[in-house]
Structures are given as structure tokens and as C-alpha cells.
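Working notes, beginning with the structure itself.
Of the protein chains in this complex, all but one are displayed in their positions.
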Amino acid sequence: MKKNFDLLTMGEILLRLSPSNNERIDRGDIFYKQVGGAELNVASGVSLLGLRTGILSKLPENSLGRYVKNRIRFCGVSDDYLTYDNDDDKRLGIYYYENGAYPRKPNVVYDRSHTSIHKLDLADYLPEMYASTRIFHTTGIMLALGSQARSTTIEAIKRFKEQGTLISFDVNFRGNLWTGEEAKETIEEILPLVDIFFCSEDTARLTFKKEGDLAKMMKEFALEYNISVVASTQRIVHSPKVHDFGSVIYDSKKDIYYEEEPYQNIDVVDRIGSGDAYISGVLYGLLATDMDCKVAMQFGNATGAVKNTIPGDLPSSTLEEIERIIREHQSTGPKLEMDR
Amino acid sequence: MKKNFDLLTMGEILLRLSPSNNERIDRGDIFYKQVGGAELNVASGVSLLGLRTGILSKLPENSLGRYVKNRIRFCGVSDDYLTYDNDDDKRLGIYYYENGAYPRKPNVVYDRSHTSIHKLDLADYLPEMYASTRIFHTTGIMLALGSQARSTTIEAIKRFKEQGTLISFDVNFRGNLWTGEEAKETIEEILPLVDIFFCSEDTARLTFKKEGDLAKMMKEFALEYNISVVASTQRIVHSPKVHDFGSVIYDSKKDIYYEEEPYQNIDVVDRIGSGDAYISGVLYGLLATDMDCKVAMQFGNATGAVKNTIPGDLPSSTLEEIERIIREHQSTGPKLEMDR
Amino acid sequence: MKKNFDLLTMGEILLRLSPSNNERIDRGDIFYKQVGGAELNVASGVSLLGLRTGILSKLPENSLGRYVKNRIRFCGVSDDYLTYDNDDDKRLGIYYYENGAYPRKPNVVYDRSHTSIHKLDLADYLPEMYASTRIFHTTGIMLALGSQARSTTIEAIKRFKEQGTLISFDVNFRGNLWTGEEAKETIEEILPLVDIFFCSEDTARLTFKKEGDLAKMMKEFALEYNISVVASTQRIVHSPKVHDFGSVIYDSKKDIYYEEEPYQNIDVVDRIGSGDAYISGVLYGLLATDMDCKVAMQFGNATGAVKNTIPGDLPSSTLEEIERIIREHQSTGPKLEMDR
Amino acid sequence: MKKNFDLLTMGEILLRLSPSNNERIDRGDIFYKQVGGAELNVASGVSLLGLRTGILSKLPENSLGRYVKNRIRFCGVSDDYLTYDNDDDKRLGIYYYENGAYPRKPNVVYDRSHTSIHKLDLADYLPEMYASTRIFHTTGIMLALGSQARSTTIEAIKRFKEQGTLISFDVNFRGNLWTGEEAKETIEEILPLVDIFFCSEDTARLTFKKEGDLAKMMKEFALEYNISVVASTQRIVHSPKVHDFGSVIYDSKKDIYYEEEPYQNIDVVDRIGSGDAYISGVLYGLLATDMDCKVAMQFGNATGAVKNTIPGDLPSSTLEEIERIIREHQSTGPKLEMDR
Amino acid sequence: MKKNFDLLTMGEILLRLSPSNNERIDRGDIFYKQVGGAELNVASGVSLLGLRTGILSKLPENSLGRYVKNRIRFCGVSDDYLTYDNDDDKRLGIYYYENGAYPRKPNVVYDRSHTSIHKLDLADYLPEMYASTRIFHTTGIMLALGSQARSTTIEAIKRFKEQGTLISFDVNFRGNLWTGEEAKETIEEILPLVDIFFCSEDTARLTFKKEGDLAKMMKEFALEYNISVVASTQRIVHSPKVHDFGSVIYDSKKDIYYEEEPYQNIDVVDRIGSGDAYISGVLYGLLATDMDCKVAMQFGNATGAVKNTIPGDLPSSTLEEIERIIREHQSTGPKLEMDR
Partner (left out) sequence: MKKNFDLLTMGEILLRLSPSNNERIDRGDIFYKQVGGAELNVASGVSLLGLRTGILSKLPENSLGRYVKNRIRFCGVSDDYLTYDNDDDKRLGIYYYENGAYPRKPNVVYDRSHTSIHKLDLADYLPEMYASTRIFHTTGIMLALGSQARSTTIEAIKRFKEQGTLISFDVNFRGNLWTGEEAKETIEEILPLVDIFFCSEDTARLTFKKEGDLAKMMKEFALEYNISVVASTQRIVHSPKVHDFGSVIYDSKKDIYYEEEPYQNIDVVDRIGSGDAYISGVLYGLLATDMDCKVAMQFGNATGAVKNTIPGDLPSSTLEEIERIIREHQSTGPKLEMDR
């Protein structure tokens, strides 16, 4: 049966304000305004690659909410499942971001308390929605924001699961939102519902108290919670402006680990959202191939790597561009210097 | 006895974000970042004219708070009485502003709930402060923000008054912060402490339920609450880009009303803060002349009128500039086209 | 029967490049990039007011086409009926625009030959489309671009008409695209299919050789071609930065002319697209009220007037804003200076 | 005999630094960089209209001098007669300019002492130069800069005059460079050499101590010093953003005064250089018509009026644009709103 | 006999539009406007080094053509041999360029069909022109644009050759303009006229079907077509932001190959035009030394290397800067960190 959407995500969408280039938050006359948020970034990445996506979120009903809605549409994501908050205390979350340059790190200041996302309410959605998508994706951030967002998120996961939707979940642990203990307890509650699981090696070890090497930990998750796909990115930070990026994906049905030579010495322009872009590549790969984890790994690595070169949270690569990058990455022959 | 400060004000300081020129909040890639706030605007205006001013406020202890502190210093106001909030939920209030162009009005979106100003605490200040200034100024906004800000403000007024400080108060009624009834009741409680009172004709009529012409209402305030100086601006809005600006000041000791030909067809660049700039001119005039209300009225009209031509909340006129504008305004002879 | 769309339009979409503020095309280092086009402007205006719209157009399949597609989505218009040109000689039309300032006029340089719109092909659309909208709107520009665009446009009008769709048509005469004679002959051929007709007084007189006053000419069109609604804007250009804007609408069924006091002394920021915005207001008014021409005239005047204050071709006003402007325009009492 | 140049001017070229829009010199993060100078402005204006012009000046031999040279070429003026200063203390003069907005005036800060122009030396030029142009133009600024610039300028005027070149001179009195007495004495010394003389009514009266109405004073200059053409602009400053502009030209051979309806309510974007643009129009008119003062007056008024709408010192109007403006100014019929 | 020009080139001049920094063509609000074109870039580079150059080209007679003309003058190139197209369908070619960042490549979108250059006509030039320059330079792009441009170019080469002018030719193969076969056939037709030949190793091999090592192929060209100088750049692309740059020049009269240590780890800011800058350095070296290929190679490498650090197509280095870079490149001692 044809679904209306390939992917629906659920999450908070933030206004991002950044000074130009290497300027600092506490100086200068200008902020660049962008939108971002882990779940939007994923939906946008999948949409750019050619599939149909949407996002469940709640925005203030004012010019800022309108700005965000329009940007969401600009980046190819449907606004059908946005809801609006018209209370007096409605507000859009904000974060301020400045780039790093060694020995200065990138810096983030959050201003995301008391935002309209806390009022996201499943009562605003029709039951048909839960059957309208092939994958539903959300992240640990939604669980960490507060008790209402948490219970709404868990309920949504359950309803989508009930309708046969694949559940994709990214831990995305943020120490400034909750403790490792809270995260472990909450996420373990939903892991039995999860089909595609994204978790970094550090988080597996420090938050979930796993032990052993990465492969062992990934397999443990898969076995313990009956997860089909477990993916983990591997980033080496040479400096704020130079990273390596790769990943391992474990296909539990085939019991195979997929990995390739990482992208090395990436020219990092804006590192934010590259993990989300990775997820978008993986989900695209899975959706486009009937769950071929090798393709998913290749797309994930390419979308993640290239996102580092794009200003803002949101990815901006078409399918054609990603396929070309994958081909180049695999090729050993001479390469063209320029696309023209 | 020489005081350290000519003027201390108390109030919230906001980050202001505006699109460029005639662009709208819900479009475009850039926000101009500025700081503002009624009480800061007044302190800055008086400081630019050559007197020593400071502001009591509370800022989040992060890079945004630092930005605001530096801007405050940039505009000549002392940061001695700023306090800092280091709680997890610290935040700086924000407002978004777009210019108008007939038939489109200027537009403001506030995001000022749950901000650090609500934790402003007199316990952070030494008793000597209350005797260190000639005038203490605050506005109805501080009373409207919430119960803690209100009681702190009232207590501060009392303590300054006890030390013989002149109390200046601007009603600055904002219908989106409280009702007219709340405003009336609260302000009438502090009016007996007030020496210099700023109130618009509309507010006198609609909020304080005064009747009769402006002169009658002004005198009533003065008599009822033993106020020395009552000032009221008079603005005619021909379009968002063209205003007239003037005022009436009532000197209750002399029982004289001061008024002059208004500034007509002002080229309005940014109207925000022109009322505050007016107050800064009046307070400067009073401080510089031992309470000569005629001079105060002339300075107030000039500083208020010229602020309309300055981008941002904050005024930017030196004493020399204001004196030149006053001279030109009073002169009937030929005028130079340019200052060079 | 519920239609998917309230309005579909068909037209060319151009990249617009403009120097900043009052700078000239032949100087400076920067162009602002925007998109525009008469038919897109109309669709976007109706969409902003809350109805569902789309546009039939053809874009080059490259990053410029992608930019245009995303912008179209940003402004609320569906991209469902965009088609893409992947030929080697695909190209997007461009126009360069600089603002005027008396005695210098606004200036436009077109570079719109050989563009992909010429290959717009009805074979790319399913027959269902013709029944999917309440109104279909296009303009004389499509007829003027060349023989293929012309025949495609006429054929589209016929097919939509056959499915009971209301046909809206704006003459939008451009002397640099065709002669008055060509225009007259071609448009008279399609006028029998038109239900809602937009034509300026000058064009009626000079191109269609009508005579008499405006009311007489409007009625003649209605009678001769069985047109339900004939609308004509009335603009007085005091200077490139100050216009008056109003209109007359003739409802032929009721034989009534609707008119109101024009908006006077509009602060013109960017005049381009204000005629299209007017049409969007009129069509919204007709769609929202079951063809009440008085409401249509009020919405048209307000959307047209306020568009003059918005940079770029595209309108940017919500229903709430337009309704507020209409109320203010009709009110005689005191008006608030600012929306906050 | 065909000359290489229609016009050579001699003068200082300055770097101009301006904050954006209505921002002030003492705030903001950006200066717009431009070049200007009365004599360059005139040469550029004549060049834009299609004649061949150059400028005698001296620039520092560094990247700033290079910037100025390139800009001079950009605006159509020959760099053949630029000379370069390579001393250790070489420097380019600067001026800072901020726009006005009523009641705030435009403001200029000069930093033009000790600049390389003071070392301009006629020994750097070949004798042929003095016969290579139809008109030589300079201004009182060159006489006011200092004794060396003054004697160089006077000597240059003499040499050009000896070769039969028409001498054009603009008083351009600047009270911050010299006193009225110095100006009067110095200029009266060269007036017998002058053929085309530009002097404002105020300067005639206040500096040259003439009496009576403008016509009388103009004729006196012509008779006393055997001047062929005397021109005087007439500007009414309604506000920094709205001026009227017109002029009177006296043709002493025909004993006729030429005048027309002034350009009214000009949208002033940048008033600097509009007097120089006027001169460029007059000189163009004289050069293009064999000294027809009526045409000169029409071109002068149009070039002067339209320069007010152009950012920066330098004009930017082609012959086609000026002719269109003159036609519109004289026409009484309907006018097109836009050039396209 | 002294020639008026050291170098004339013939080619198309394009408007280049680029997003800022690492932004993409399909996003953002701004394009930087620049001009470029292989043959202009060469002429500008030679002019910056102090020789006299011009370009034969055809521009639309509108504000875009005017912008290009002024920019050409800004960069030191004569506009004497520009011709203008005033047909209705006149147009300026455009290309859009975005920077790369590994793993994302630089990207170019061309919009150069149907441009005015196709109408470049030798009938617009006087016969004297062909004898007025020491070198005439053009590239394979002119041959590839279309049949009229091709025959005009070939005819021009012949006429310049007949007057004893040295002919310089750069293959500059562009696969999007013609096939390798067409290129080979056409270029081989003109090679007998060529004195200075620029061809990359790849092109020699893939397009001209040469075999063996680079030295062998270069010598073959020289012998086969009696070419005096054959030059070939060698670029290693470590990433879009880091290149090495060097070259080999073969002096066929002396039968010597010149080569030096390449510039390594160049900080690439904008790679476009660095090959053209190389040619400008080589031609300057040949012109300044009576054909010393060693000097030509040193200048070529330095001008090519440093152009990579300059935004836009056009070089910007003075002779002094290039000589300093050459000295530093050859020096082994301590180097100053900064020029001041």
C-alpha cells in the first residue's frame, strides 16, 4: 500500500542565531537567522534526496512561527503536521551558535525553556496519520525536554508502531537537558519499539553502561531489544575546521557490520546537523533499497560528511550530488576538480 | 554634597532583533542585534549629554549578558549596578521589531517571559547606593512585569526617596503586560513618592480616568500627589515615516506650563525609544539647571525629536548636537544645510 | 465538490536581481536575489491569505531552478505543477530592477529570451488537474512570450473552462513583448472564456481602443464578452516613493460599480508586484465570499496598497494584517501607531 | 583642431567613508568606501555623458592610491594625468560622511591635512598637455588647501589659458579651509582668466561683497572680469531628504539670463556632489552645442537634480537618462512610471 | 616601432554571480557580482603588472554592459576595442559559481547561450588595430562558442599574424561547449599561426591524442607547428581549499624546458582564473624580457599561485607584489610574516 509519506519526524524546531564567520556571540552587529532542530534536519535531508517527508511540531502563531513554517517548506518538508500555539506565553526556542577555530571551540548558548513545543498534543492529529508513513523518527531530545513532551513522544511512537510504521530513534544525548540515568531509564523503556537505532560509541558506554568494543555493544542493543539496524557514527576532530567522518552499521538480520574508509580531512564549515544529515542518508538508503544497510551506510557517510561543509543546521544536497560524492569516494582514478 | 551619579535607573534590558530596512520578521536571512529597554534608553541619553549615569538590572551570566553589558558601557552608562544570573534557566528577554511603511504599521513581537530580570534583588546592592545619585528613574514596565519585579521596584523607590533622591517615573503603559486597572492601582500607590512624572494624555484619560483638557489633568496629578514636574509628550503620526513631536511640561511650584512649537515632519527612521530619549532630555535639563522646566522642555523636545532619526532604541546625540538643534529650532534666519 | 486548490495560475517565474537601496545596476558589488513573476505573485498572495494555490510553470533542472522551487514553497504556493527542463539550453529568465527616486525612475532590464518556460507542455499534466481548482488565472505576458507559450496558454484556458473552472485574466500589457495590435487580437480571442477580467484604464483605451469614461469601458467589456467581474486599478504616482492606490470593480450581474477612498501617500518601498497583489486580494475576496465584489474590492485595494511597502515582487501579508489594514482604512477614530 | 580631451580638471581626490543608511559615524561596524572630490565629480559627470575627460591629481603610491586610480577609471575618467607620491609621509585625504534626517543634519568630518595633493607639481606634466583639452576646470578648494597647491593651481590656469583653453572655475567656498577675505583676494586674482564661472548667490554676497539681486551680481562678475558664462545654482532645502534644485545662467555675450522651473521635491539620497554634477551638466551642454547656455542650463539642472538620488559623490547618469529626464521635466503630458 | 598596446585579447566577458563564502547557489539572499572571462583575466593580469592591454569583445548596450565596461577599466584594461550590441535580443552571458569544501566540489552553472559576443564583428575595427599590439591572445573558448565566433576568431588571428603580431593561444578545453574531436580539428587548423601555446597535459593527451610524457608532447607541438613557446601548468588538488601550483615551459628555439619547485599548499580562496593569471604572468615575462622563458615561468607560477588567494576571476597583484613573491619563493632564509 502506497503511503503518503516516506518519513515523518517529531521534534522541536529552533531559531538559530549566529554571528558571521569567526565573530563571537558577544560582539558584532548582526545575527544570521536560520532554523534547525535534530528531527527537522533529518526530515529535510531525506526530502532533498527525493522522498516525501513531514514533521510533527508546534510553533508559536506569530511572525517567528511563520518564518519557521516557510523555511520548513523551503527545505522541502511538508508543513501538514505543524500545529500552532496561540497562547499569550507562546514562544519559539532559540539557540545561539558561534564557530570554533583551534584552540577556540564552537560555542552554543541555548534559550529553549518554556517553548511552545511543550504543548505539542496528539489530540491535534487524526488517527490516519499514524498509518501514513513508512518510517517515524524522533530523538532523545524530545524525551529530555520535559514530562509532557516525553509522554507525548512515547505515545506517538506507540501509535505509529501499532500501525506498522518502522520506528527510528537517535539517542542524541544532551547532558544539559537531562542526566545519563534519566536518559538510560527512559530510552530503555522505548527501545523495544525501535527498529532503527542511532547511538554513538561514547553514549553506549557512558550512558547505557555498555562495555567492550563498539561492535559488541551494537550487537547487544540489537539482541536485547530486537532492533533491526544499529548505526554509530565515528568522528575524529582534528580541529574545529578539520574532521574525519565515517560510521558502522550493524544489520542484525544478516548479522553483518558495514563500514568503509572514512571521509578524511573534511573542510568543516558548520558541523552542526552533520549527525542528523548522516541519519537522513541512512534512512534514505534504507527506504530506497528495501533496507540495504550497505547502501544506507554509504549514503549516511556521504550526507554526514558533506553536511559539514554547509552553513546552518540543514543539509542541502541533492541525490545527484550525494551519488557523485559516493562515486568519487569509492573511485581510485583521476577526479575532476570542479562540477561544471 | 557631590553624588557619584546624576542618574540611576532600574529596568529590564532586552536584546532587540530587527530585519534590515523594510524587510519583515518572517523573511530574510539577517537580524540586526541591538539592545534596548525604556530605563536604559533614558540612562544612555543623559550620559551622552555629559552626566554620569548607571542602571540597576539583572543579566544572564553568558555571552548574551556579556554582549549587553558591553553595549551598555559603549553607550556611556556605568555597569557598576548590573547583577548577573547564573541559574540554569537564566535568560535574556528579546523583542523583534520591524519598521512600518504606510499602510503597514511598525510591528513588535515580544519574547520576554521568564527572564533574569525577575530575579533582580535589592539584597545585591549596598545601602550606600541609595544616596549616591541625584535622580532615580524607573517606569511602569518594571511594575507590570510580575509581582517580584513590582515589589522590588516599589521598595527601591522607597529607599532612594528616603535618602533624598528625586524620584522620576514614566507610566509607559503597555496593554500587553497588564490591564489599565492594575496599572492605575499600582501606580497610584507610588505616586506620592514621585517628583517628576511622565504621562501621556491618552494614558491620563484612559488609564487614570482623568477628565478635561491636558493642562487640567497634569495639574491634578501634581496637586493630588505633590509632584513637582509633570511632563507629557505630544506626537502626531502622519505616517510611520513622518511624525510631529512636542510636549507640555507643568512646573507645579511655579504653576507654569511650558510648551513650544513642535518639531514638524520629522524623518522617522526608528521611532522606538524616542519617548525615552525625551525623558533623558528633560532629566538632563532639570539636572543641568537646577530644575528649570523651560530648559527641560526644550532639551526633551530636541532629544525626543532627533531620536526618531536614529536606528535602534538608544539615542546617540551629544550635548553639542542637541544644543545646535535647539538653536536651529528657535532660529528664524537662514540655516546651514550641513554640519561640516 | 471540494477542490484540491482554490487557485491555480500559469506563468513564467523569473530570477530578480536588484542592487541595494538606491544603488544602480551598473555599480556596486551585490545583487539581492529574489523570485517573481505576475502569476506567481498572484498565487502567493492568495496563499498567504489562507487559501490553497499552485502554479503551472517550467523551470531549468539546475540549482537555479531548485532555488526558485524552494522560494515558491517558502511563499506558500504548491510546487506540484512545476515541471523541469533538462535540455542543454535550459535557462531561467532574469530581470534586473533598480529603485527610482525622483527625478530618477525605477528601471528594469529584462533578460528573458530563450527560457525554459517556452517549453511548458500540457502533455506533462494529468486531465484531473483541470477540475482541481476553483479559479484558473493567467496574464497577457504568457500570451506575449511567443507562439508556443501562447497556444499552450490558450489551450490551458480552454481545458480549465471546460471543467467549469472560473477563468481569471489580467491583460498586463507589456510594450516590450508585443505590440498593442497583437495583444488586442489575441486577447479578444480568449475574452469569451474569461470570467474575471483585470484591465487598466490606459490599456482599455490605448490597446483595446475603447472610448468614454472608465465605467463605460468596463461595462462594454462585460457585455461584449459576458464577463462577470471587471476590475481596474487606479494608481497616482506622486513620485517613485509616494503613490496613491485604489480601484473600481464592476459586477456585471448586479450591474454595480464598487469603489472606495483610495489609499493615499503610500510609502512605496518596492512597487513591483503591487498590481499582482491587488489581483490576489480581489480573487481572495471573491473566493472567500462567493463572489462579493465589494469585499473583493476592499481586499484588492488593501493587498495592492500594502505590497508597495514590501521589498521584492512577492506579497507578504497575512489575512490578519490585511483585515486590520481594511479596518483602519475604514475607521475614522483614533488609530494605534504600532502593532504590538 | 581635434583635442585629445574635452575636459581636464585639477583637484584633490579623497577617500570617502560613510556608515550605512542612517547610521552614525560614531557607531556601527562598517564604512562604505567611495571616492570623491569636487573636480573629479565634474570630470566623471562629463565623461558619463560621452565626452573625454581626465584629471590632474597626485595620489599616494600604495593600495589606497591604487584603489582611487581604479575607481577613477571605473567612472570613465582618464588616469593619464595622475601622478604618484612615494614619500614616506604620503597620504590620501579622507572624509567621513553621514546622512541627515530632519532634525538631524548631514555631517562631515574631514581628515585631509598633510595629503599628497600638496605635492602636485606641474614639472611632472609635458607642455603639450596644456593644449590638449577644450576646457580646464578647477575650484576654490585647490586654492584653499595651502600655498603650494594654490600657486600650482594658478600657474596651471595660466598655462592652459595661454594655449587657448577655456577656463572654468567654481568658487566652492569652504569656511573650514580659508576665510572669506583670503578667498576673495585669491579668486579675484584669477577671475580675469576665467571664462565660465560658478558662484552661489550666498557666496557672491557674503564672500565677494556683491550687492543687489542675483542677476545684478552675476552681470557684475561678467563685466568686471570679462567672463563669458556665469552660473549660479538655487537649492531649497525642505529637509535633508527633500530639496528643490534649479539654476540661473547668464550668457554675457548675448546678455541673456536662462532659467527654468526648478526640479521640486527631489528624493534626496545623497546630496554630496550634486553641485559638481550640475557643473558637469553645464560644461557638457556648452561643449556639445558650441556654448548654448540654454542647453547648458537644462543639462546642469537635470544632472544636478538627479545626482541627489545617487549614493556617493560621483554622478552615474548616461546621456540617454539625462535627456529623458529633461524631456519629462519639460513635458506636460502623461508620464511613464518606470523605465523598462 | 613603439606599439600602442603590449597585449590585445579577444573573448567573451561574463557576469559572474556567486553566493557568499560557503553558501550555495540554491539558497541565500545575495549574489556577489563580478566580471570574468578567460581572455579578460589575461589582459587584466598583464595590465596590473604595468603593461598596456585591451580586449576585443561585444557587450549589450544596457546597464549590464556598462557595468562590465566600467569593471574592465577598473582592472586596468582599455575599453577602446569594446563594441556594443543594441539589438532587442542583446544579452550578457552569466555564470554562477559556488566554492567547494571537501568533499563538496566547486560548482559552476553557465547561462551563456544567445549572448552578444556571438555578434562580434571584425568590420567594427580599423585595419590599424592589427598592427597596434605586440601580442594577440585568445582561447579555445572563442572557437567553441559557435560558428560565427569561431570564424571571427580565426580571421582575427590571421590578420594580427599578418601584421607581425605574436599569437598566443590557450586551448582551455571545455567539454560542455564542444567535443574533443571538434576542438582538435579546429585548433589544429590555427596552430600553424600560433607562437605561444598553452595546453595542459590532460588536454594534450585526451584531446590531441598525444602520447608519452609531458616534455615529449610539448616538444611535438613545437616542432609540428613551429611554435616558439609551449607552456603547461601543473596543479595538484589536495582539496578545494589546498592546491599546489607549478608549470613547465618549453623554449623551442633554445630547446630548453624551464621548471621550478611548485608553490605548495596554496590557501585557495577562489581558484577560478588562476590558469588565466598564469598566462598573464608568462606573457608579461616574455614581453618584459624579450622572450626569456625562465622569467616567464617564474612570473607565471607566481601570478597563477597567488590568484588562487583572490576572490573573483580577476587577478589583483602588482608587479611589486609578484616580484616579492618570486623572491620569497626562491629564498631559503628567514621570511617576514607580514608586509608593512
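So that you can tell them apart, the chains are marked A, B, C, D and E in the order they are listed, and the count of residues begins at 1 in each.
Keep this in mind: a residue touches a chain if its C-beta (ideal position, glycine included) is under 8 Å from a C-beta of that chain, and two chains touch if they have at least 3 such contacts.
None of these values were measured; they are calculated from a predicted model.
Here the chain not displayed is in touch, across the complete complex, with A, B, C, D, E. When the full complex is taken into account, the listed residue touching the unshown chain is A:107, out of A:4, A:83 or A:107.
The missing chain, though absent from the display, is touched by one residue of D:58, D:73 or D:91; that residue is D:91. Which of D:4, D:22 or D:62 touches the hidden chain is settled by the complete complex: it is D:62. Residues 17, 24-34, 62-64, 66-67, 70, 89, 91-92, 94, 96, 98, 107, 109, 111, 113-114 of chain D touch the missing chain (whole complex, contact as defined above).
Looking at chain C, the residues touching the absent chain are 28-30. Mapped onto chain A, the footprint of the missing chain covers residues 21-24, 26-27, 100-110, 176, 235, 237, 239-241, 271.
Going forward, only the chains that are shown with their structure count from here on.
Between chain C and chain D, the least number of touch steps comes to 1. Between the interfaces D-E and A-E, more contacting C-beta pairs are found at A-E. Separating the centre of chain B from that of chain E, both taken as means of CA atoms, is a distance of 62 Å.
Chain centres here are Cα means. That of chain A falls 40 Å from that of chain C. Residue positions of chain E touching 2 or more other chains: 24, 26-30, 66, 70, 107, 109.
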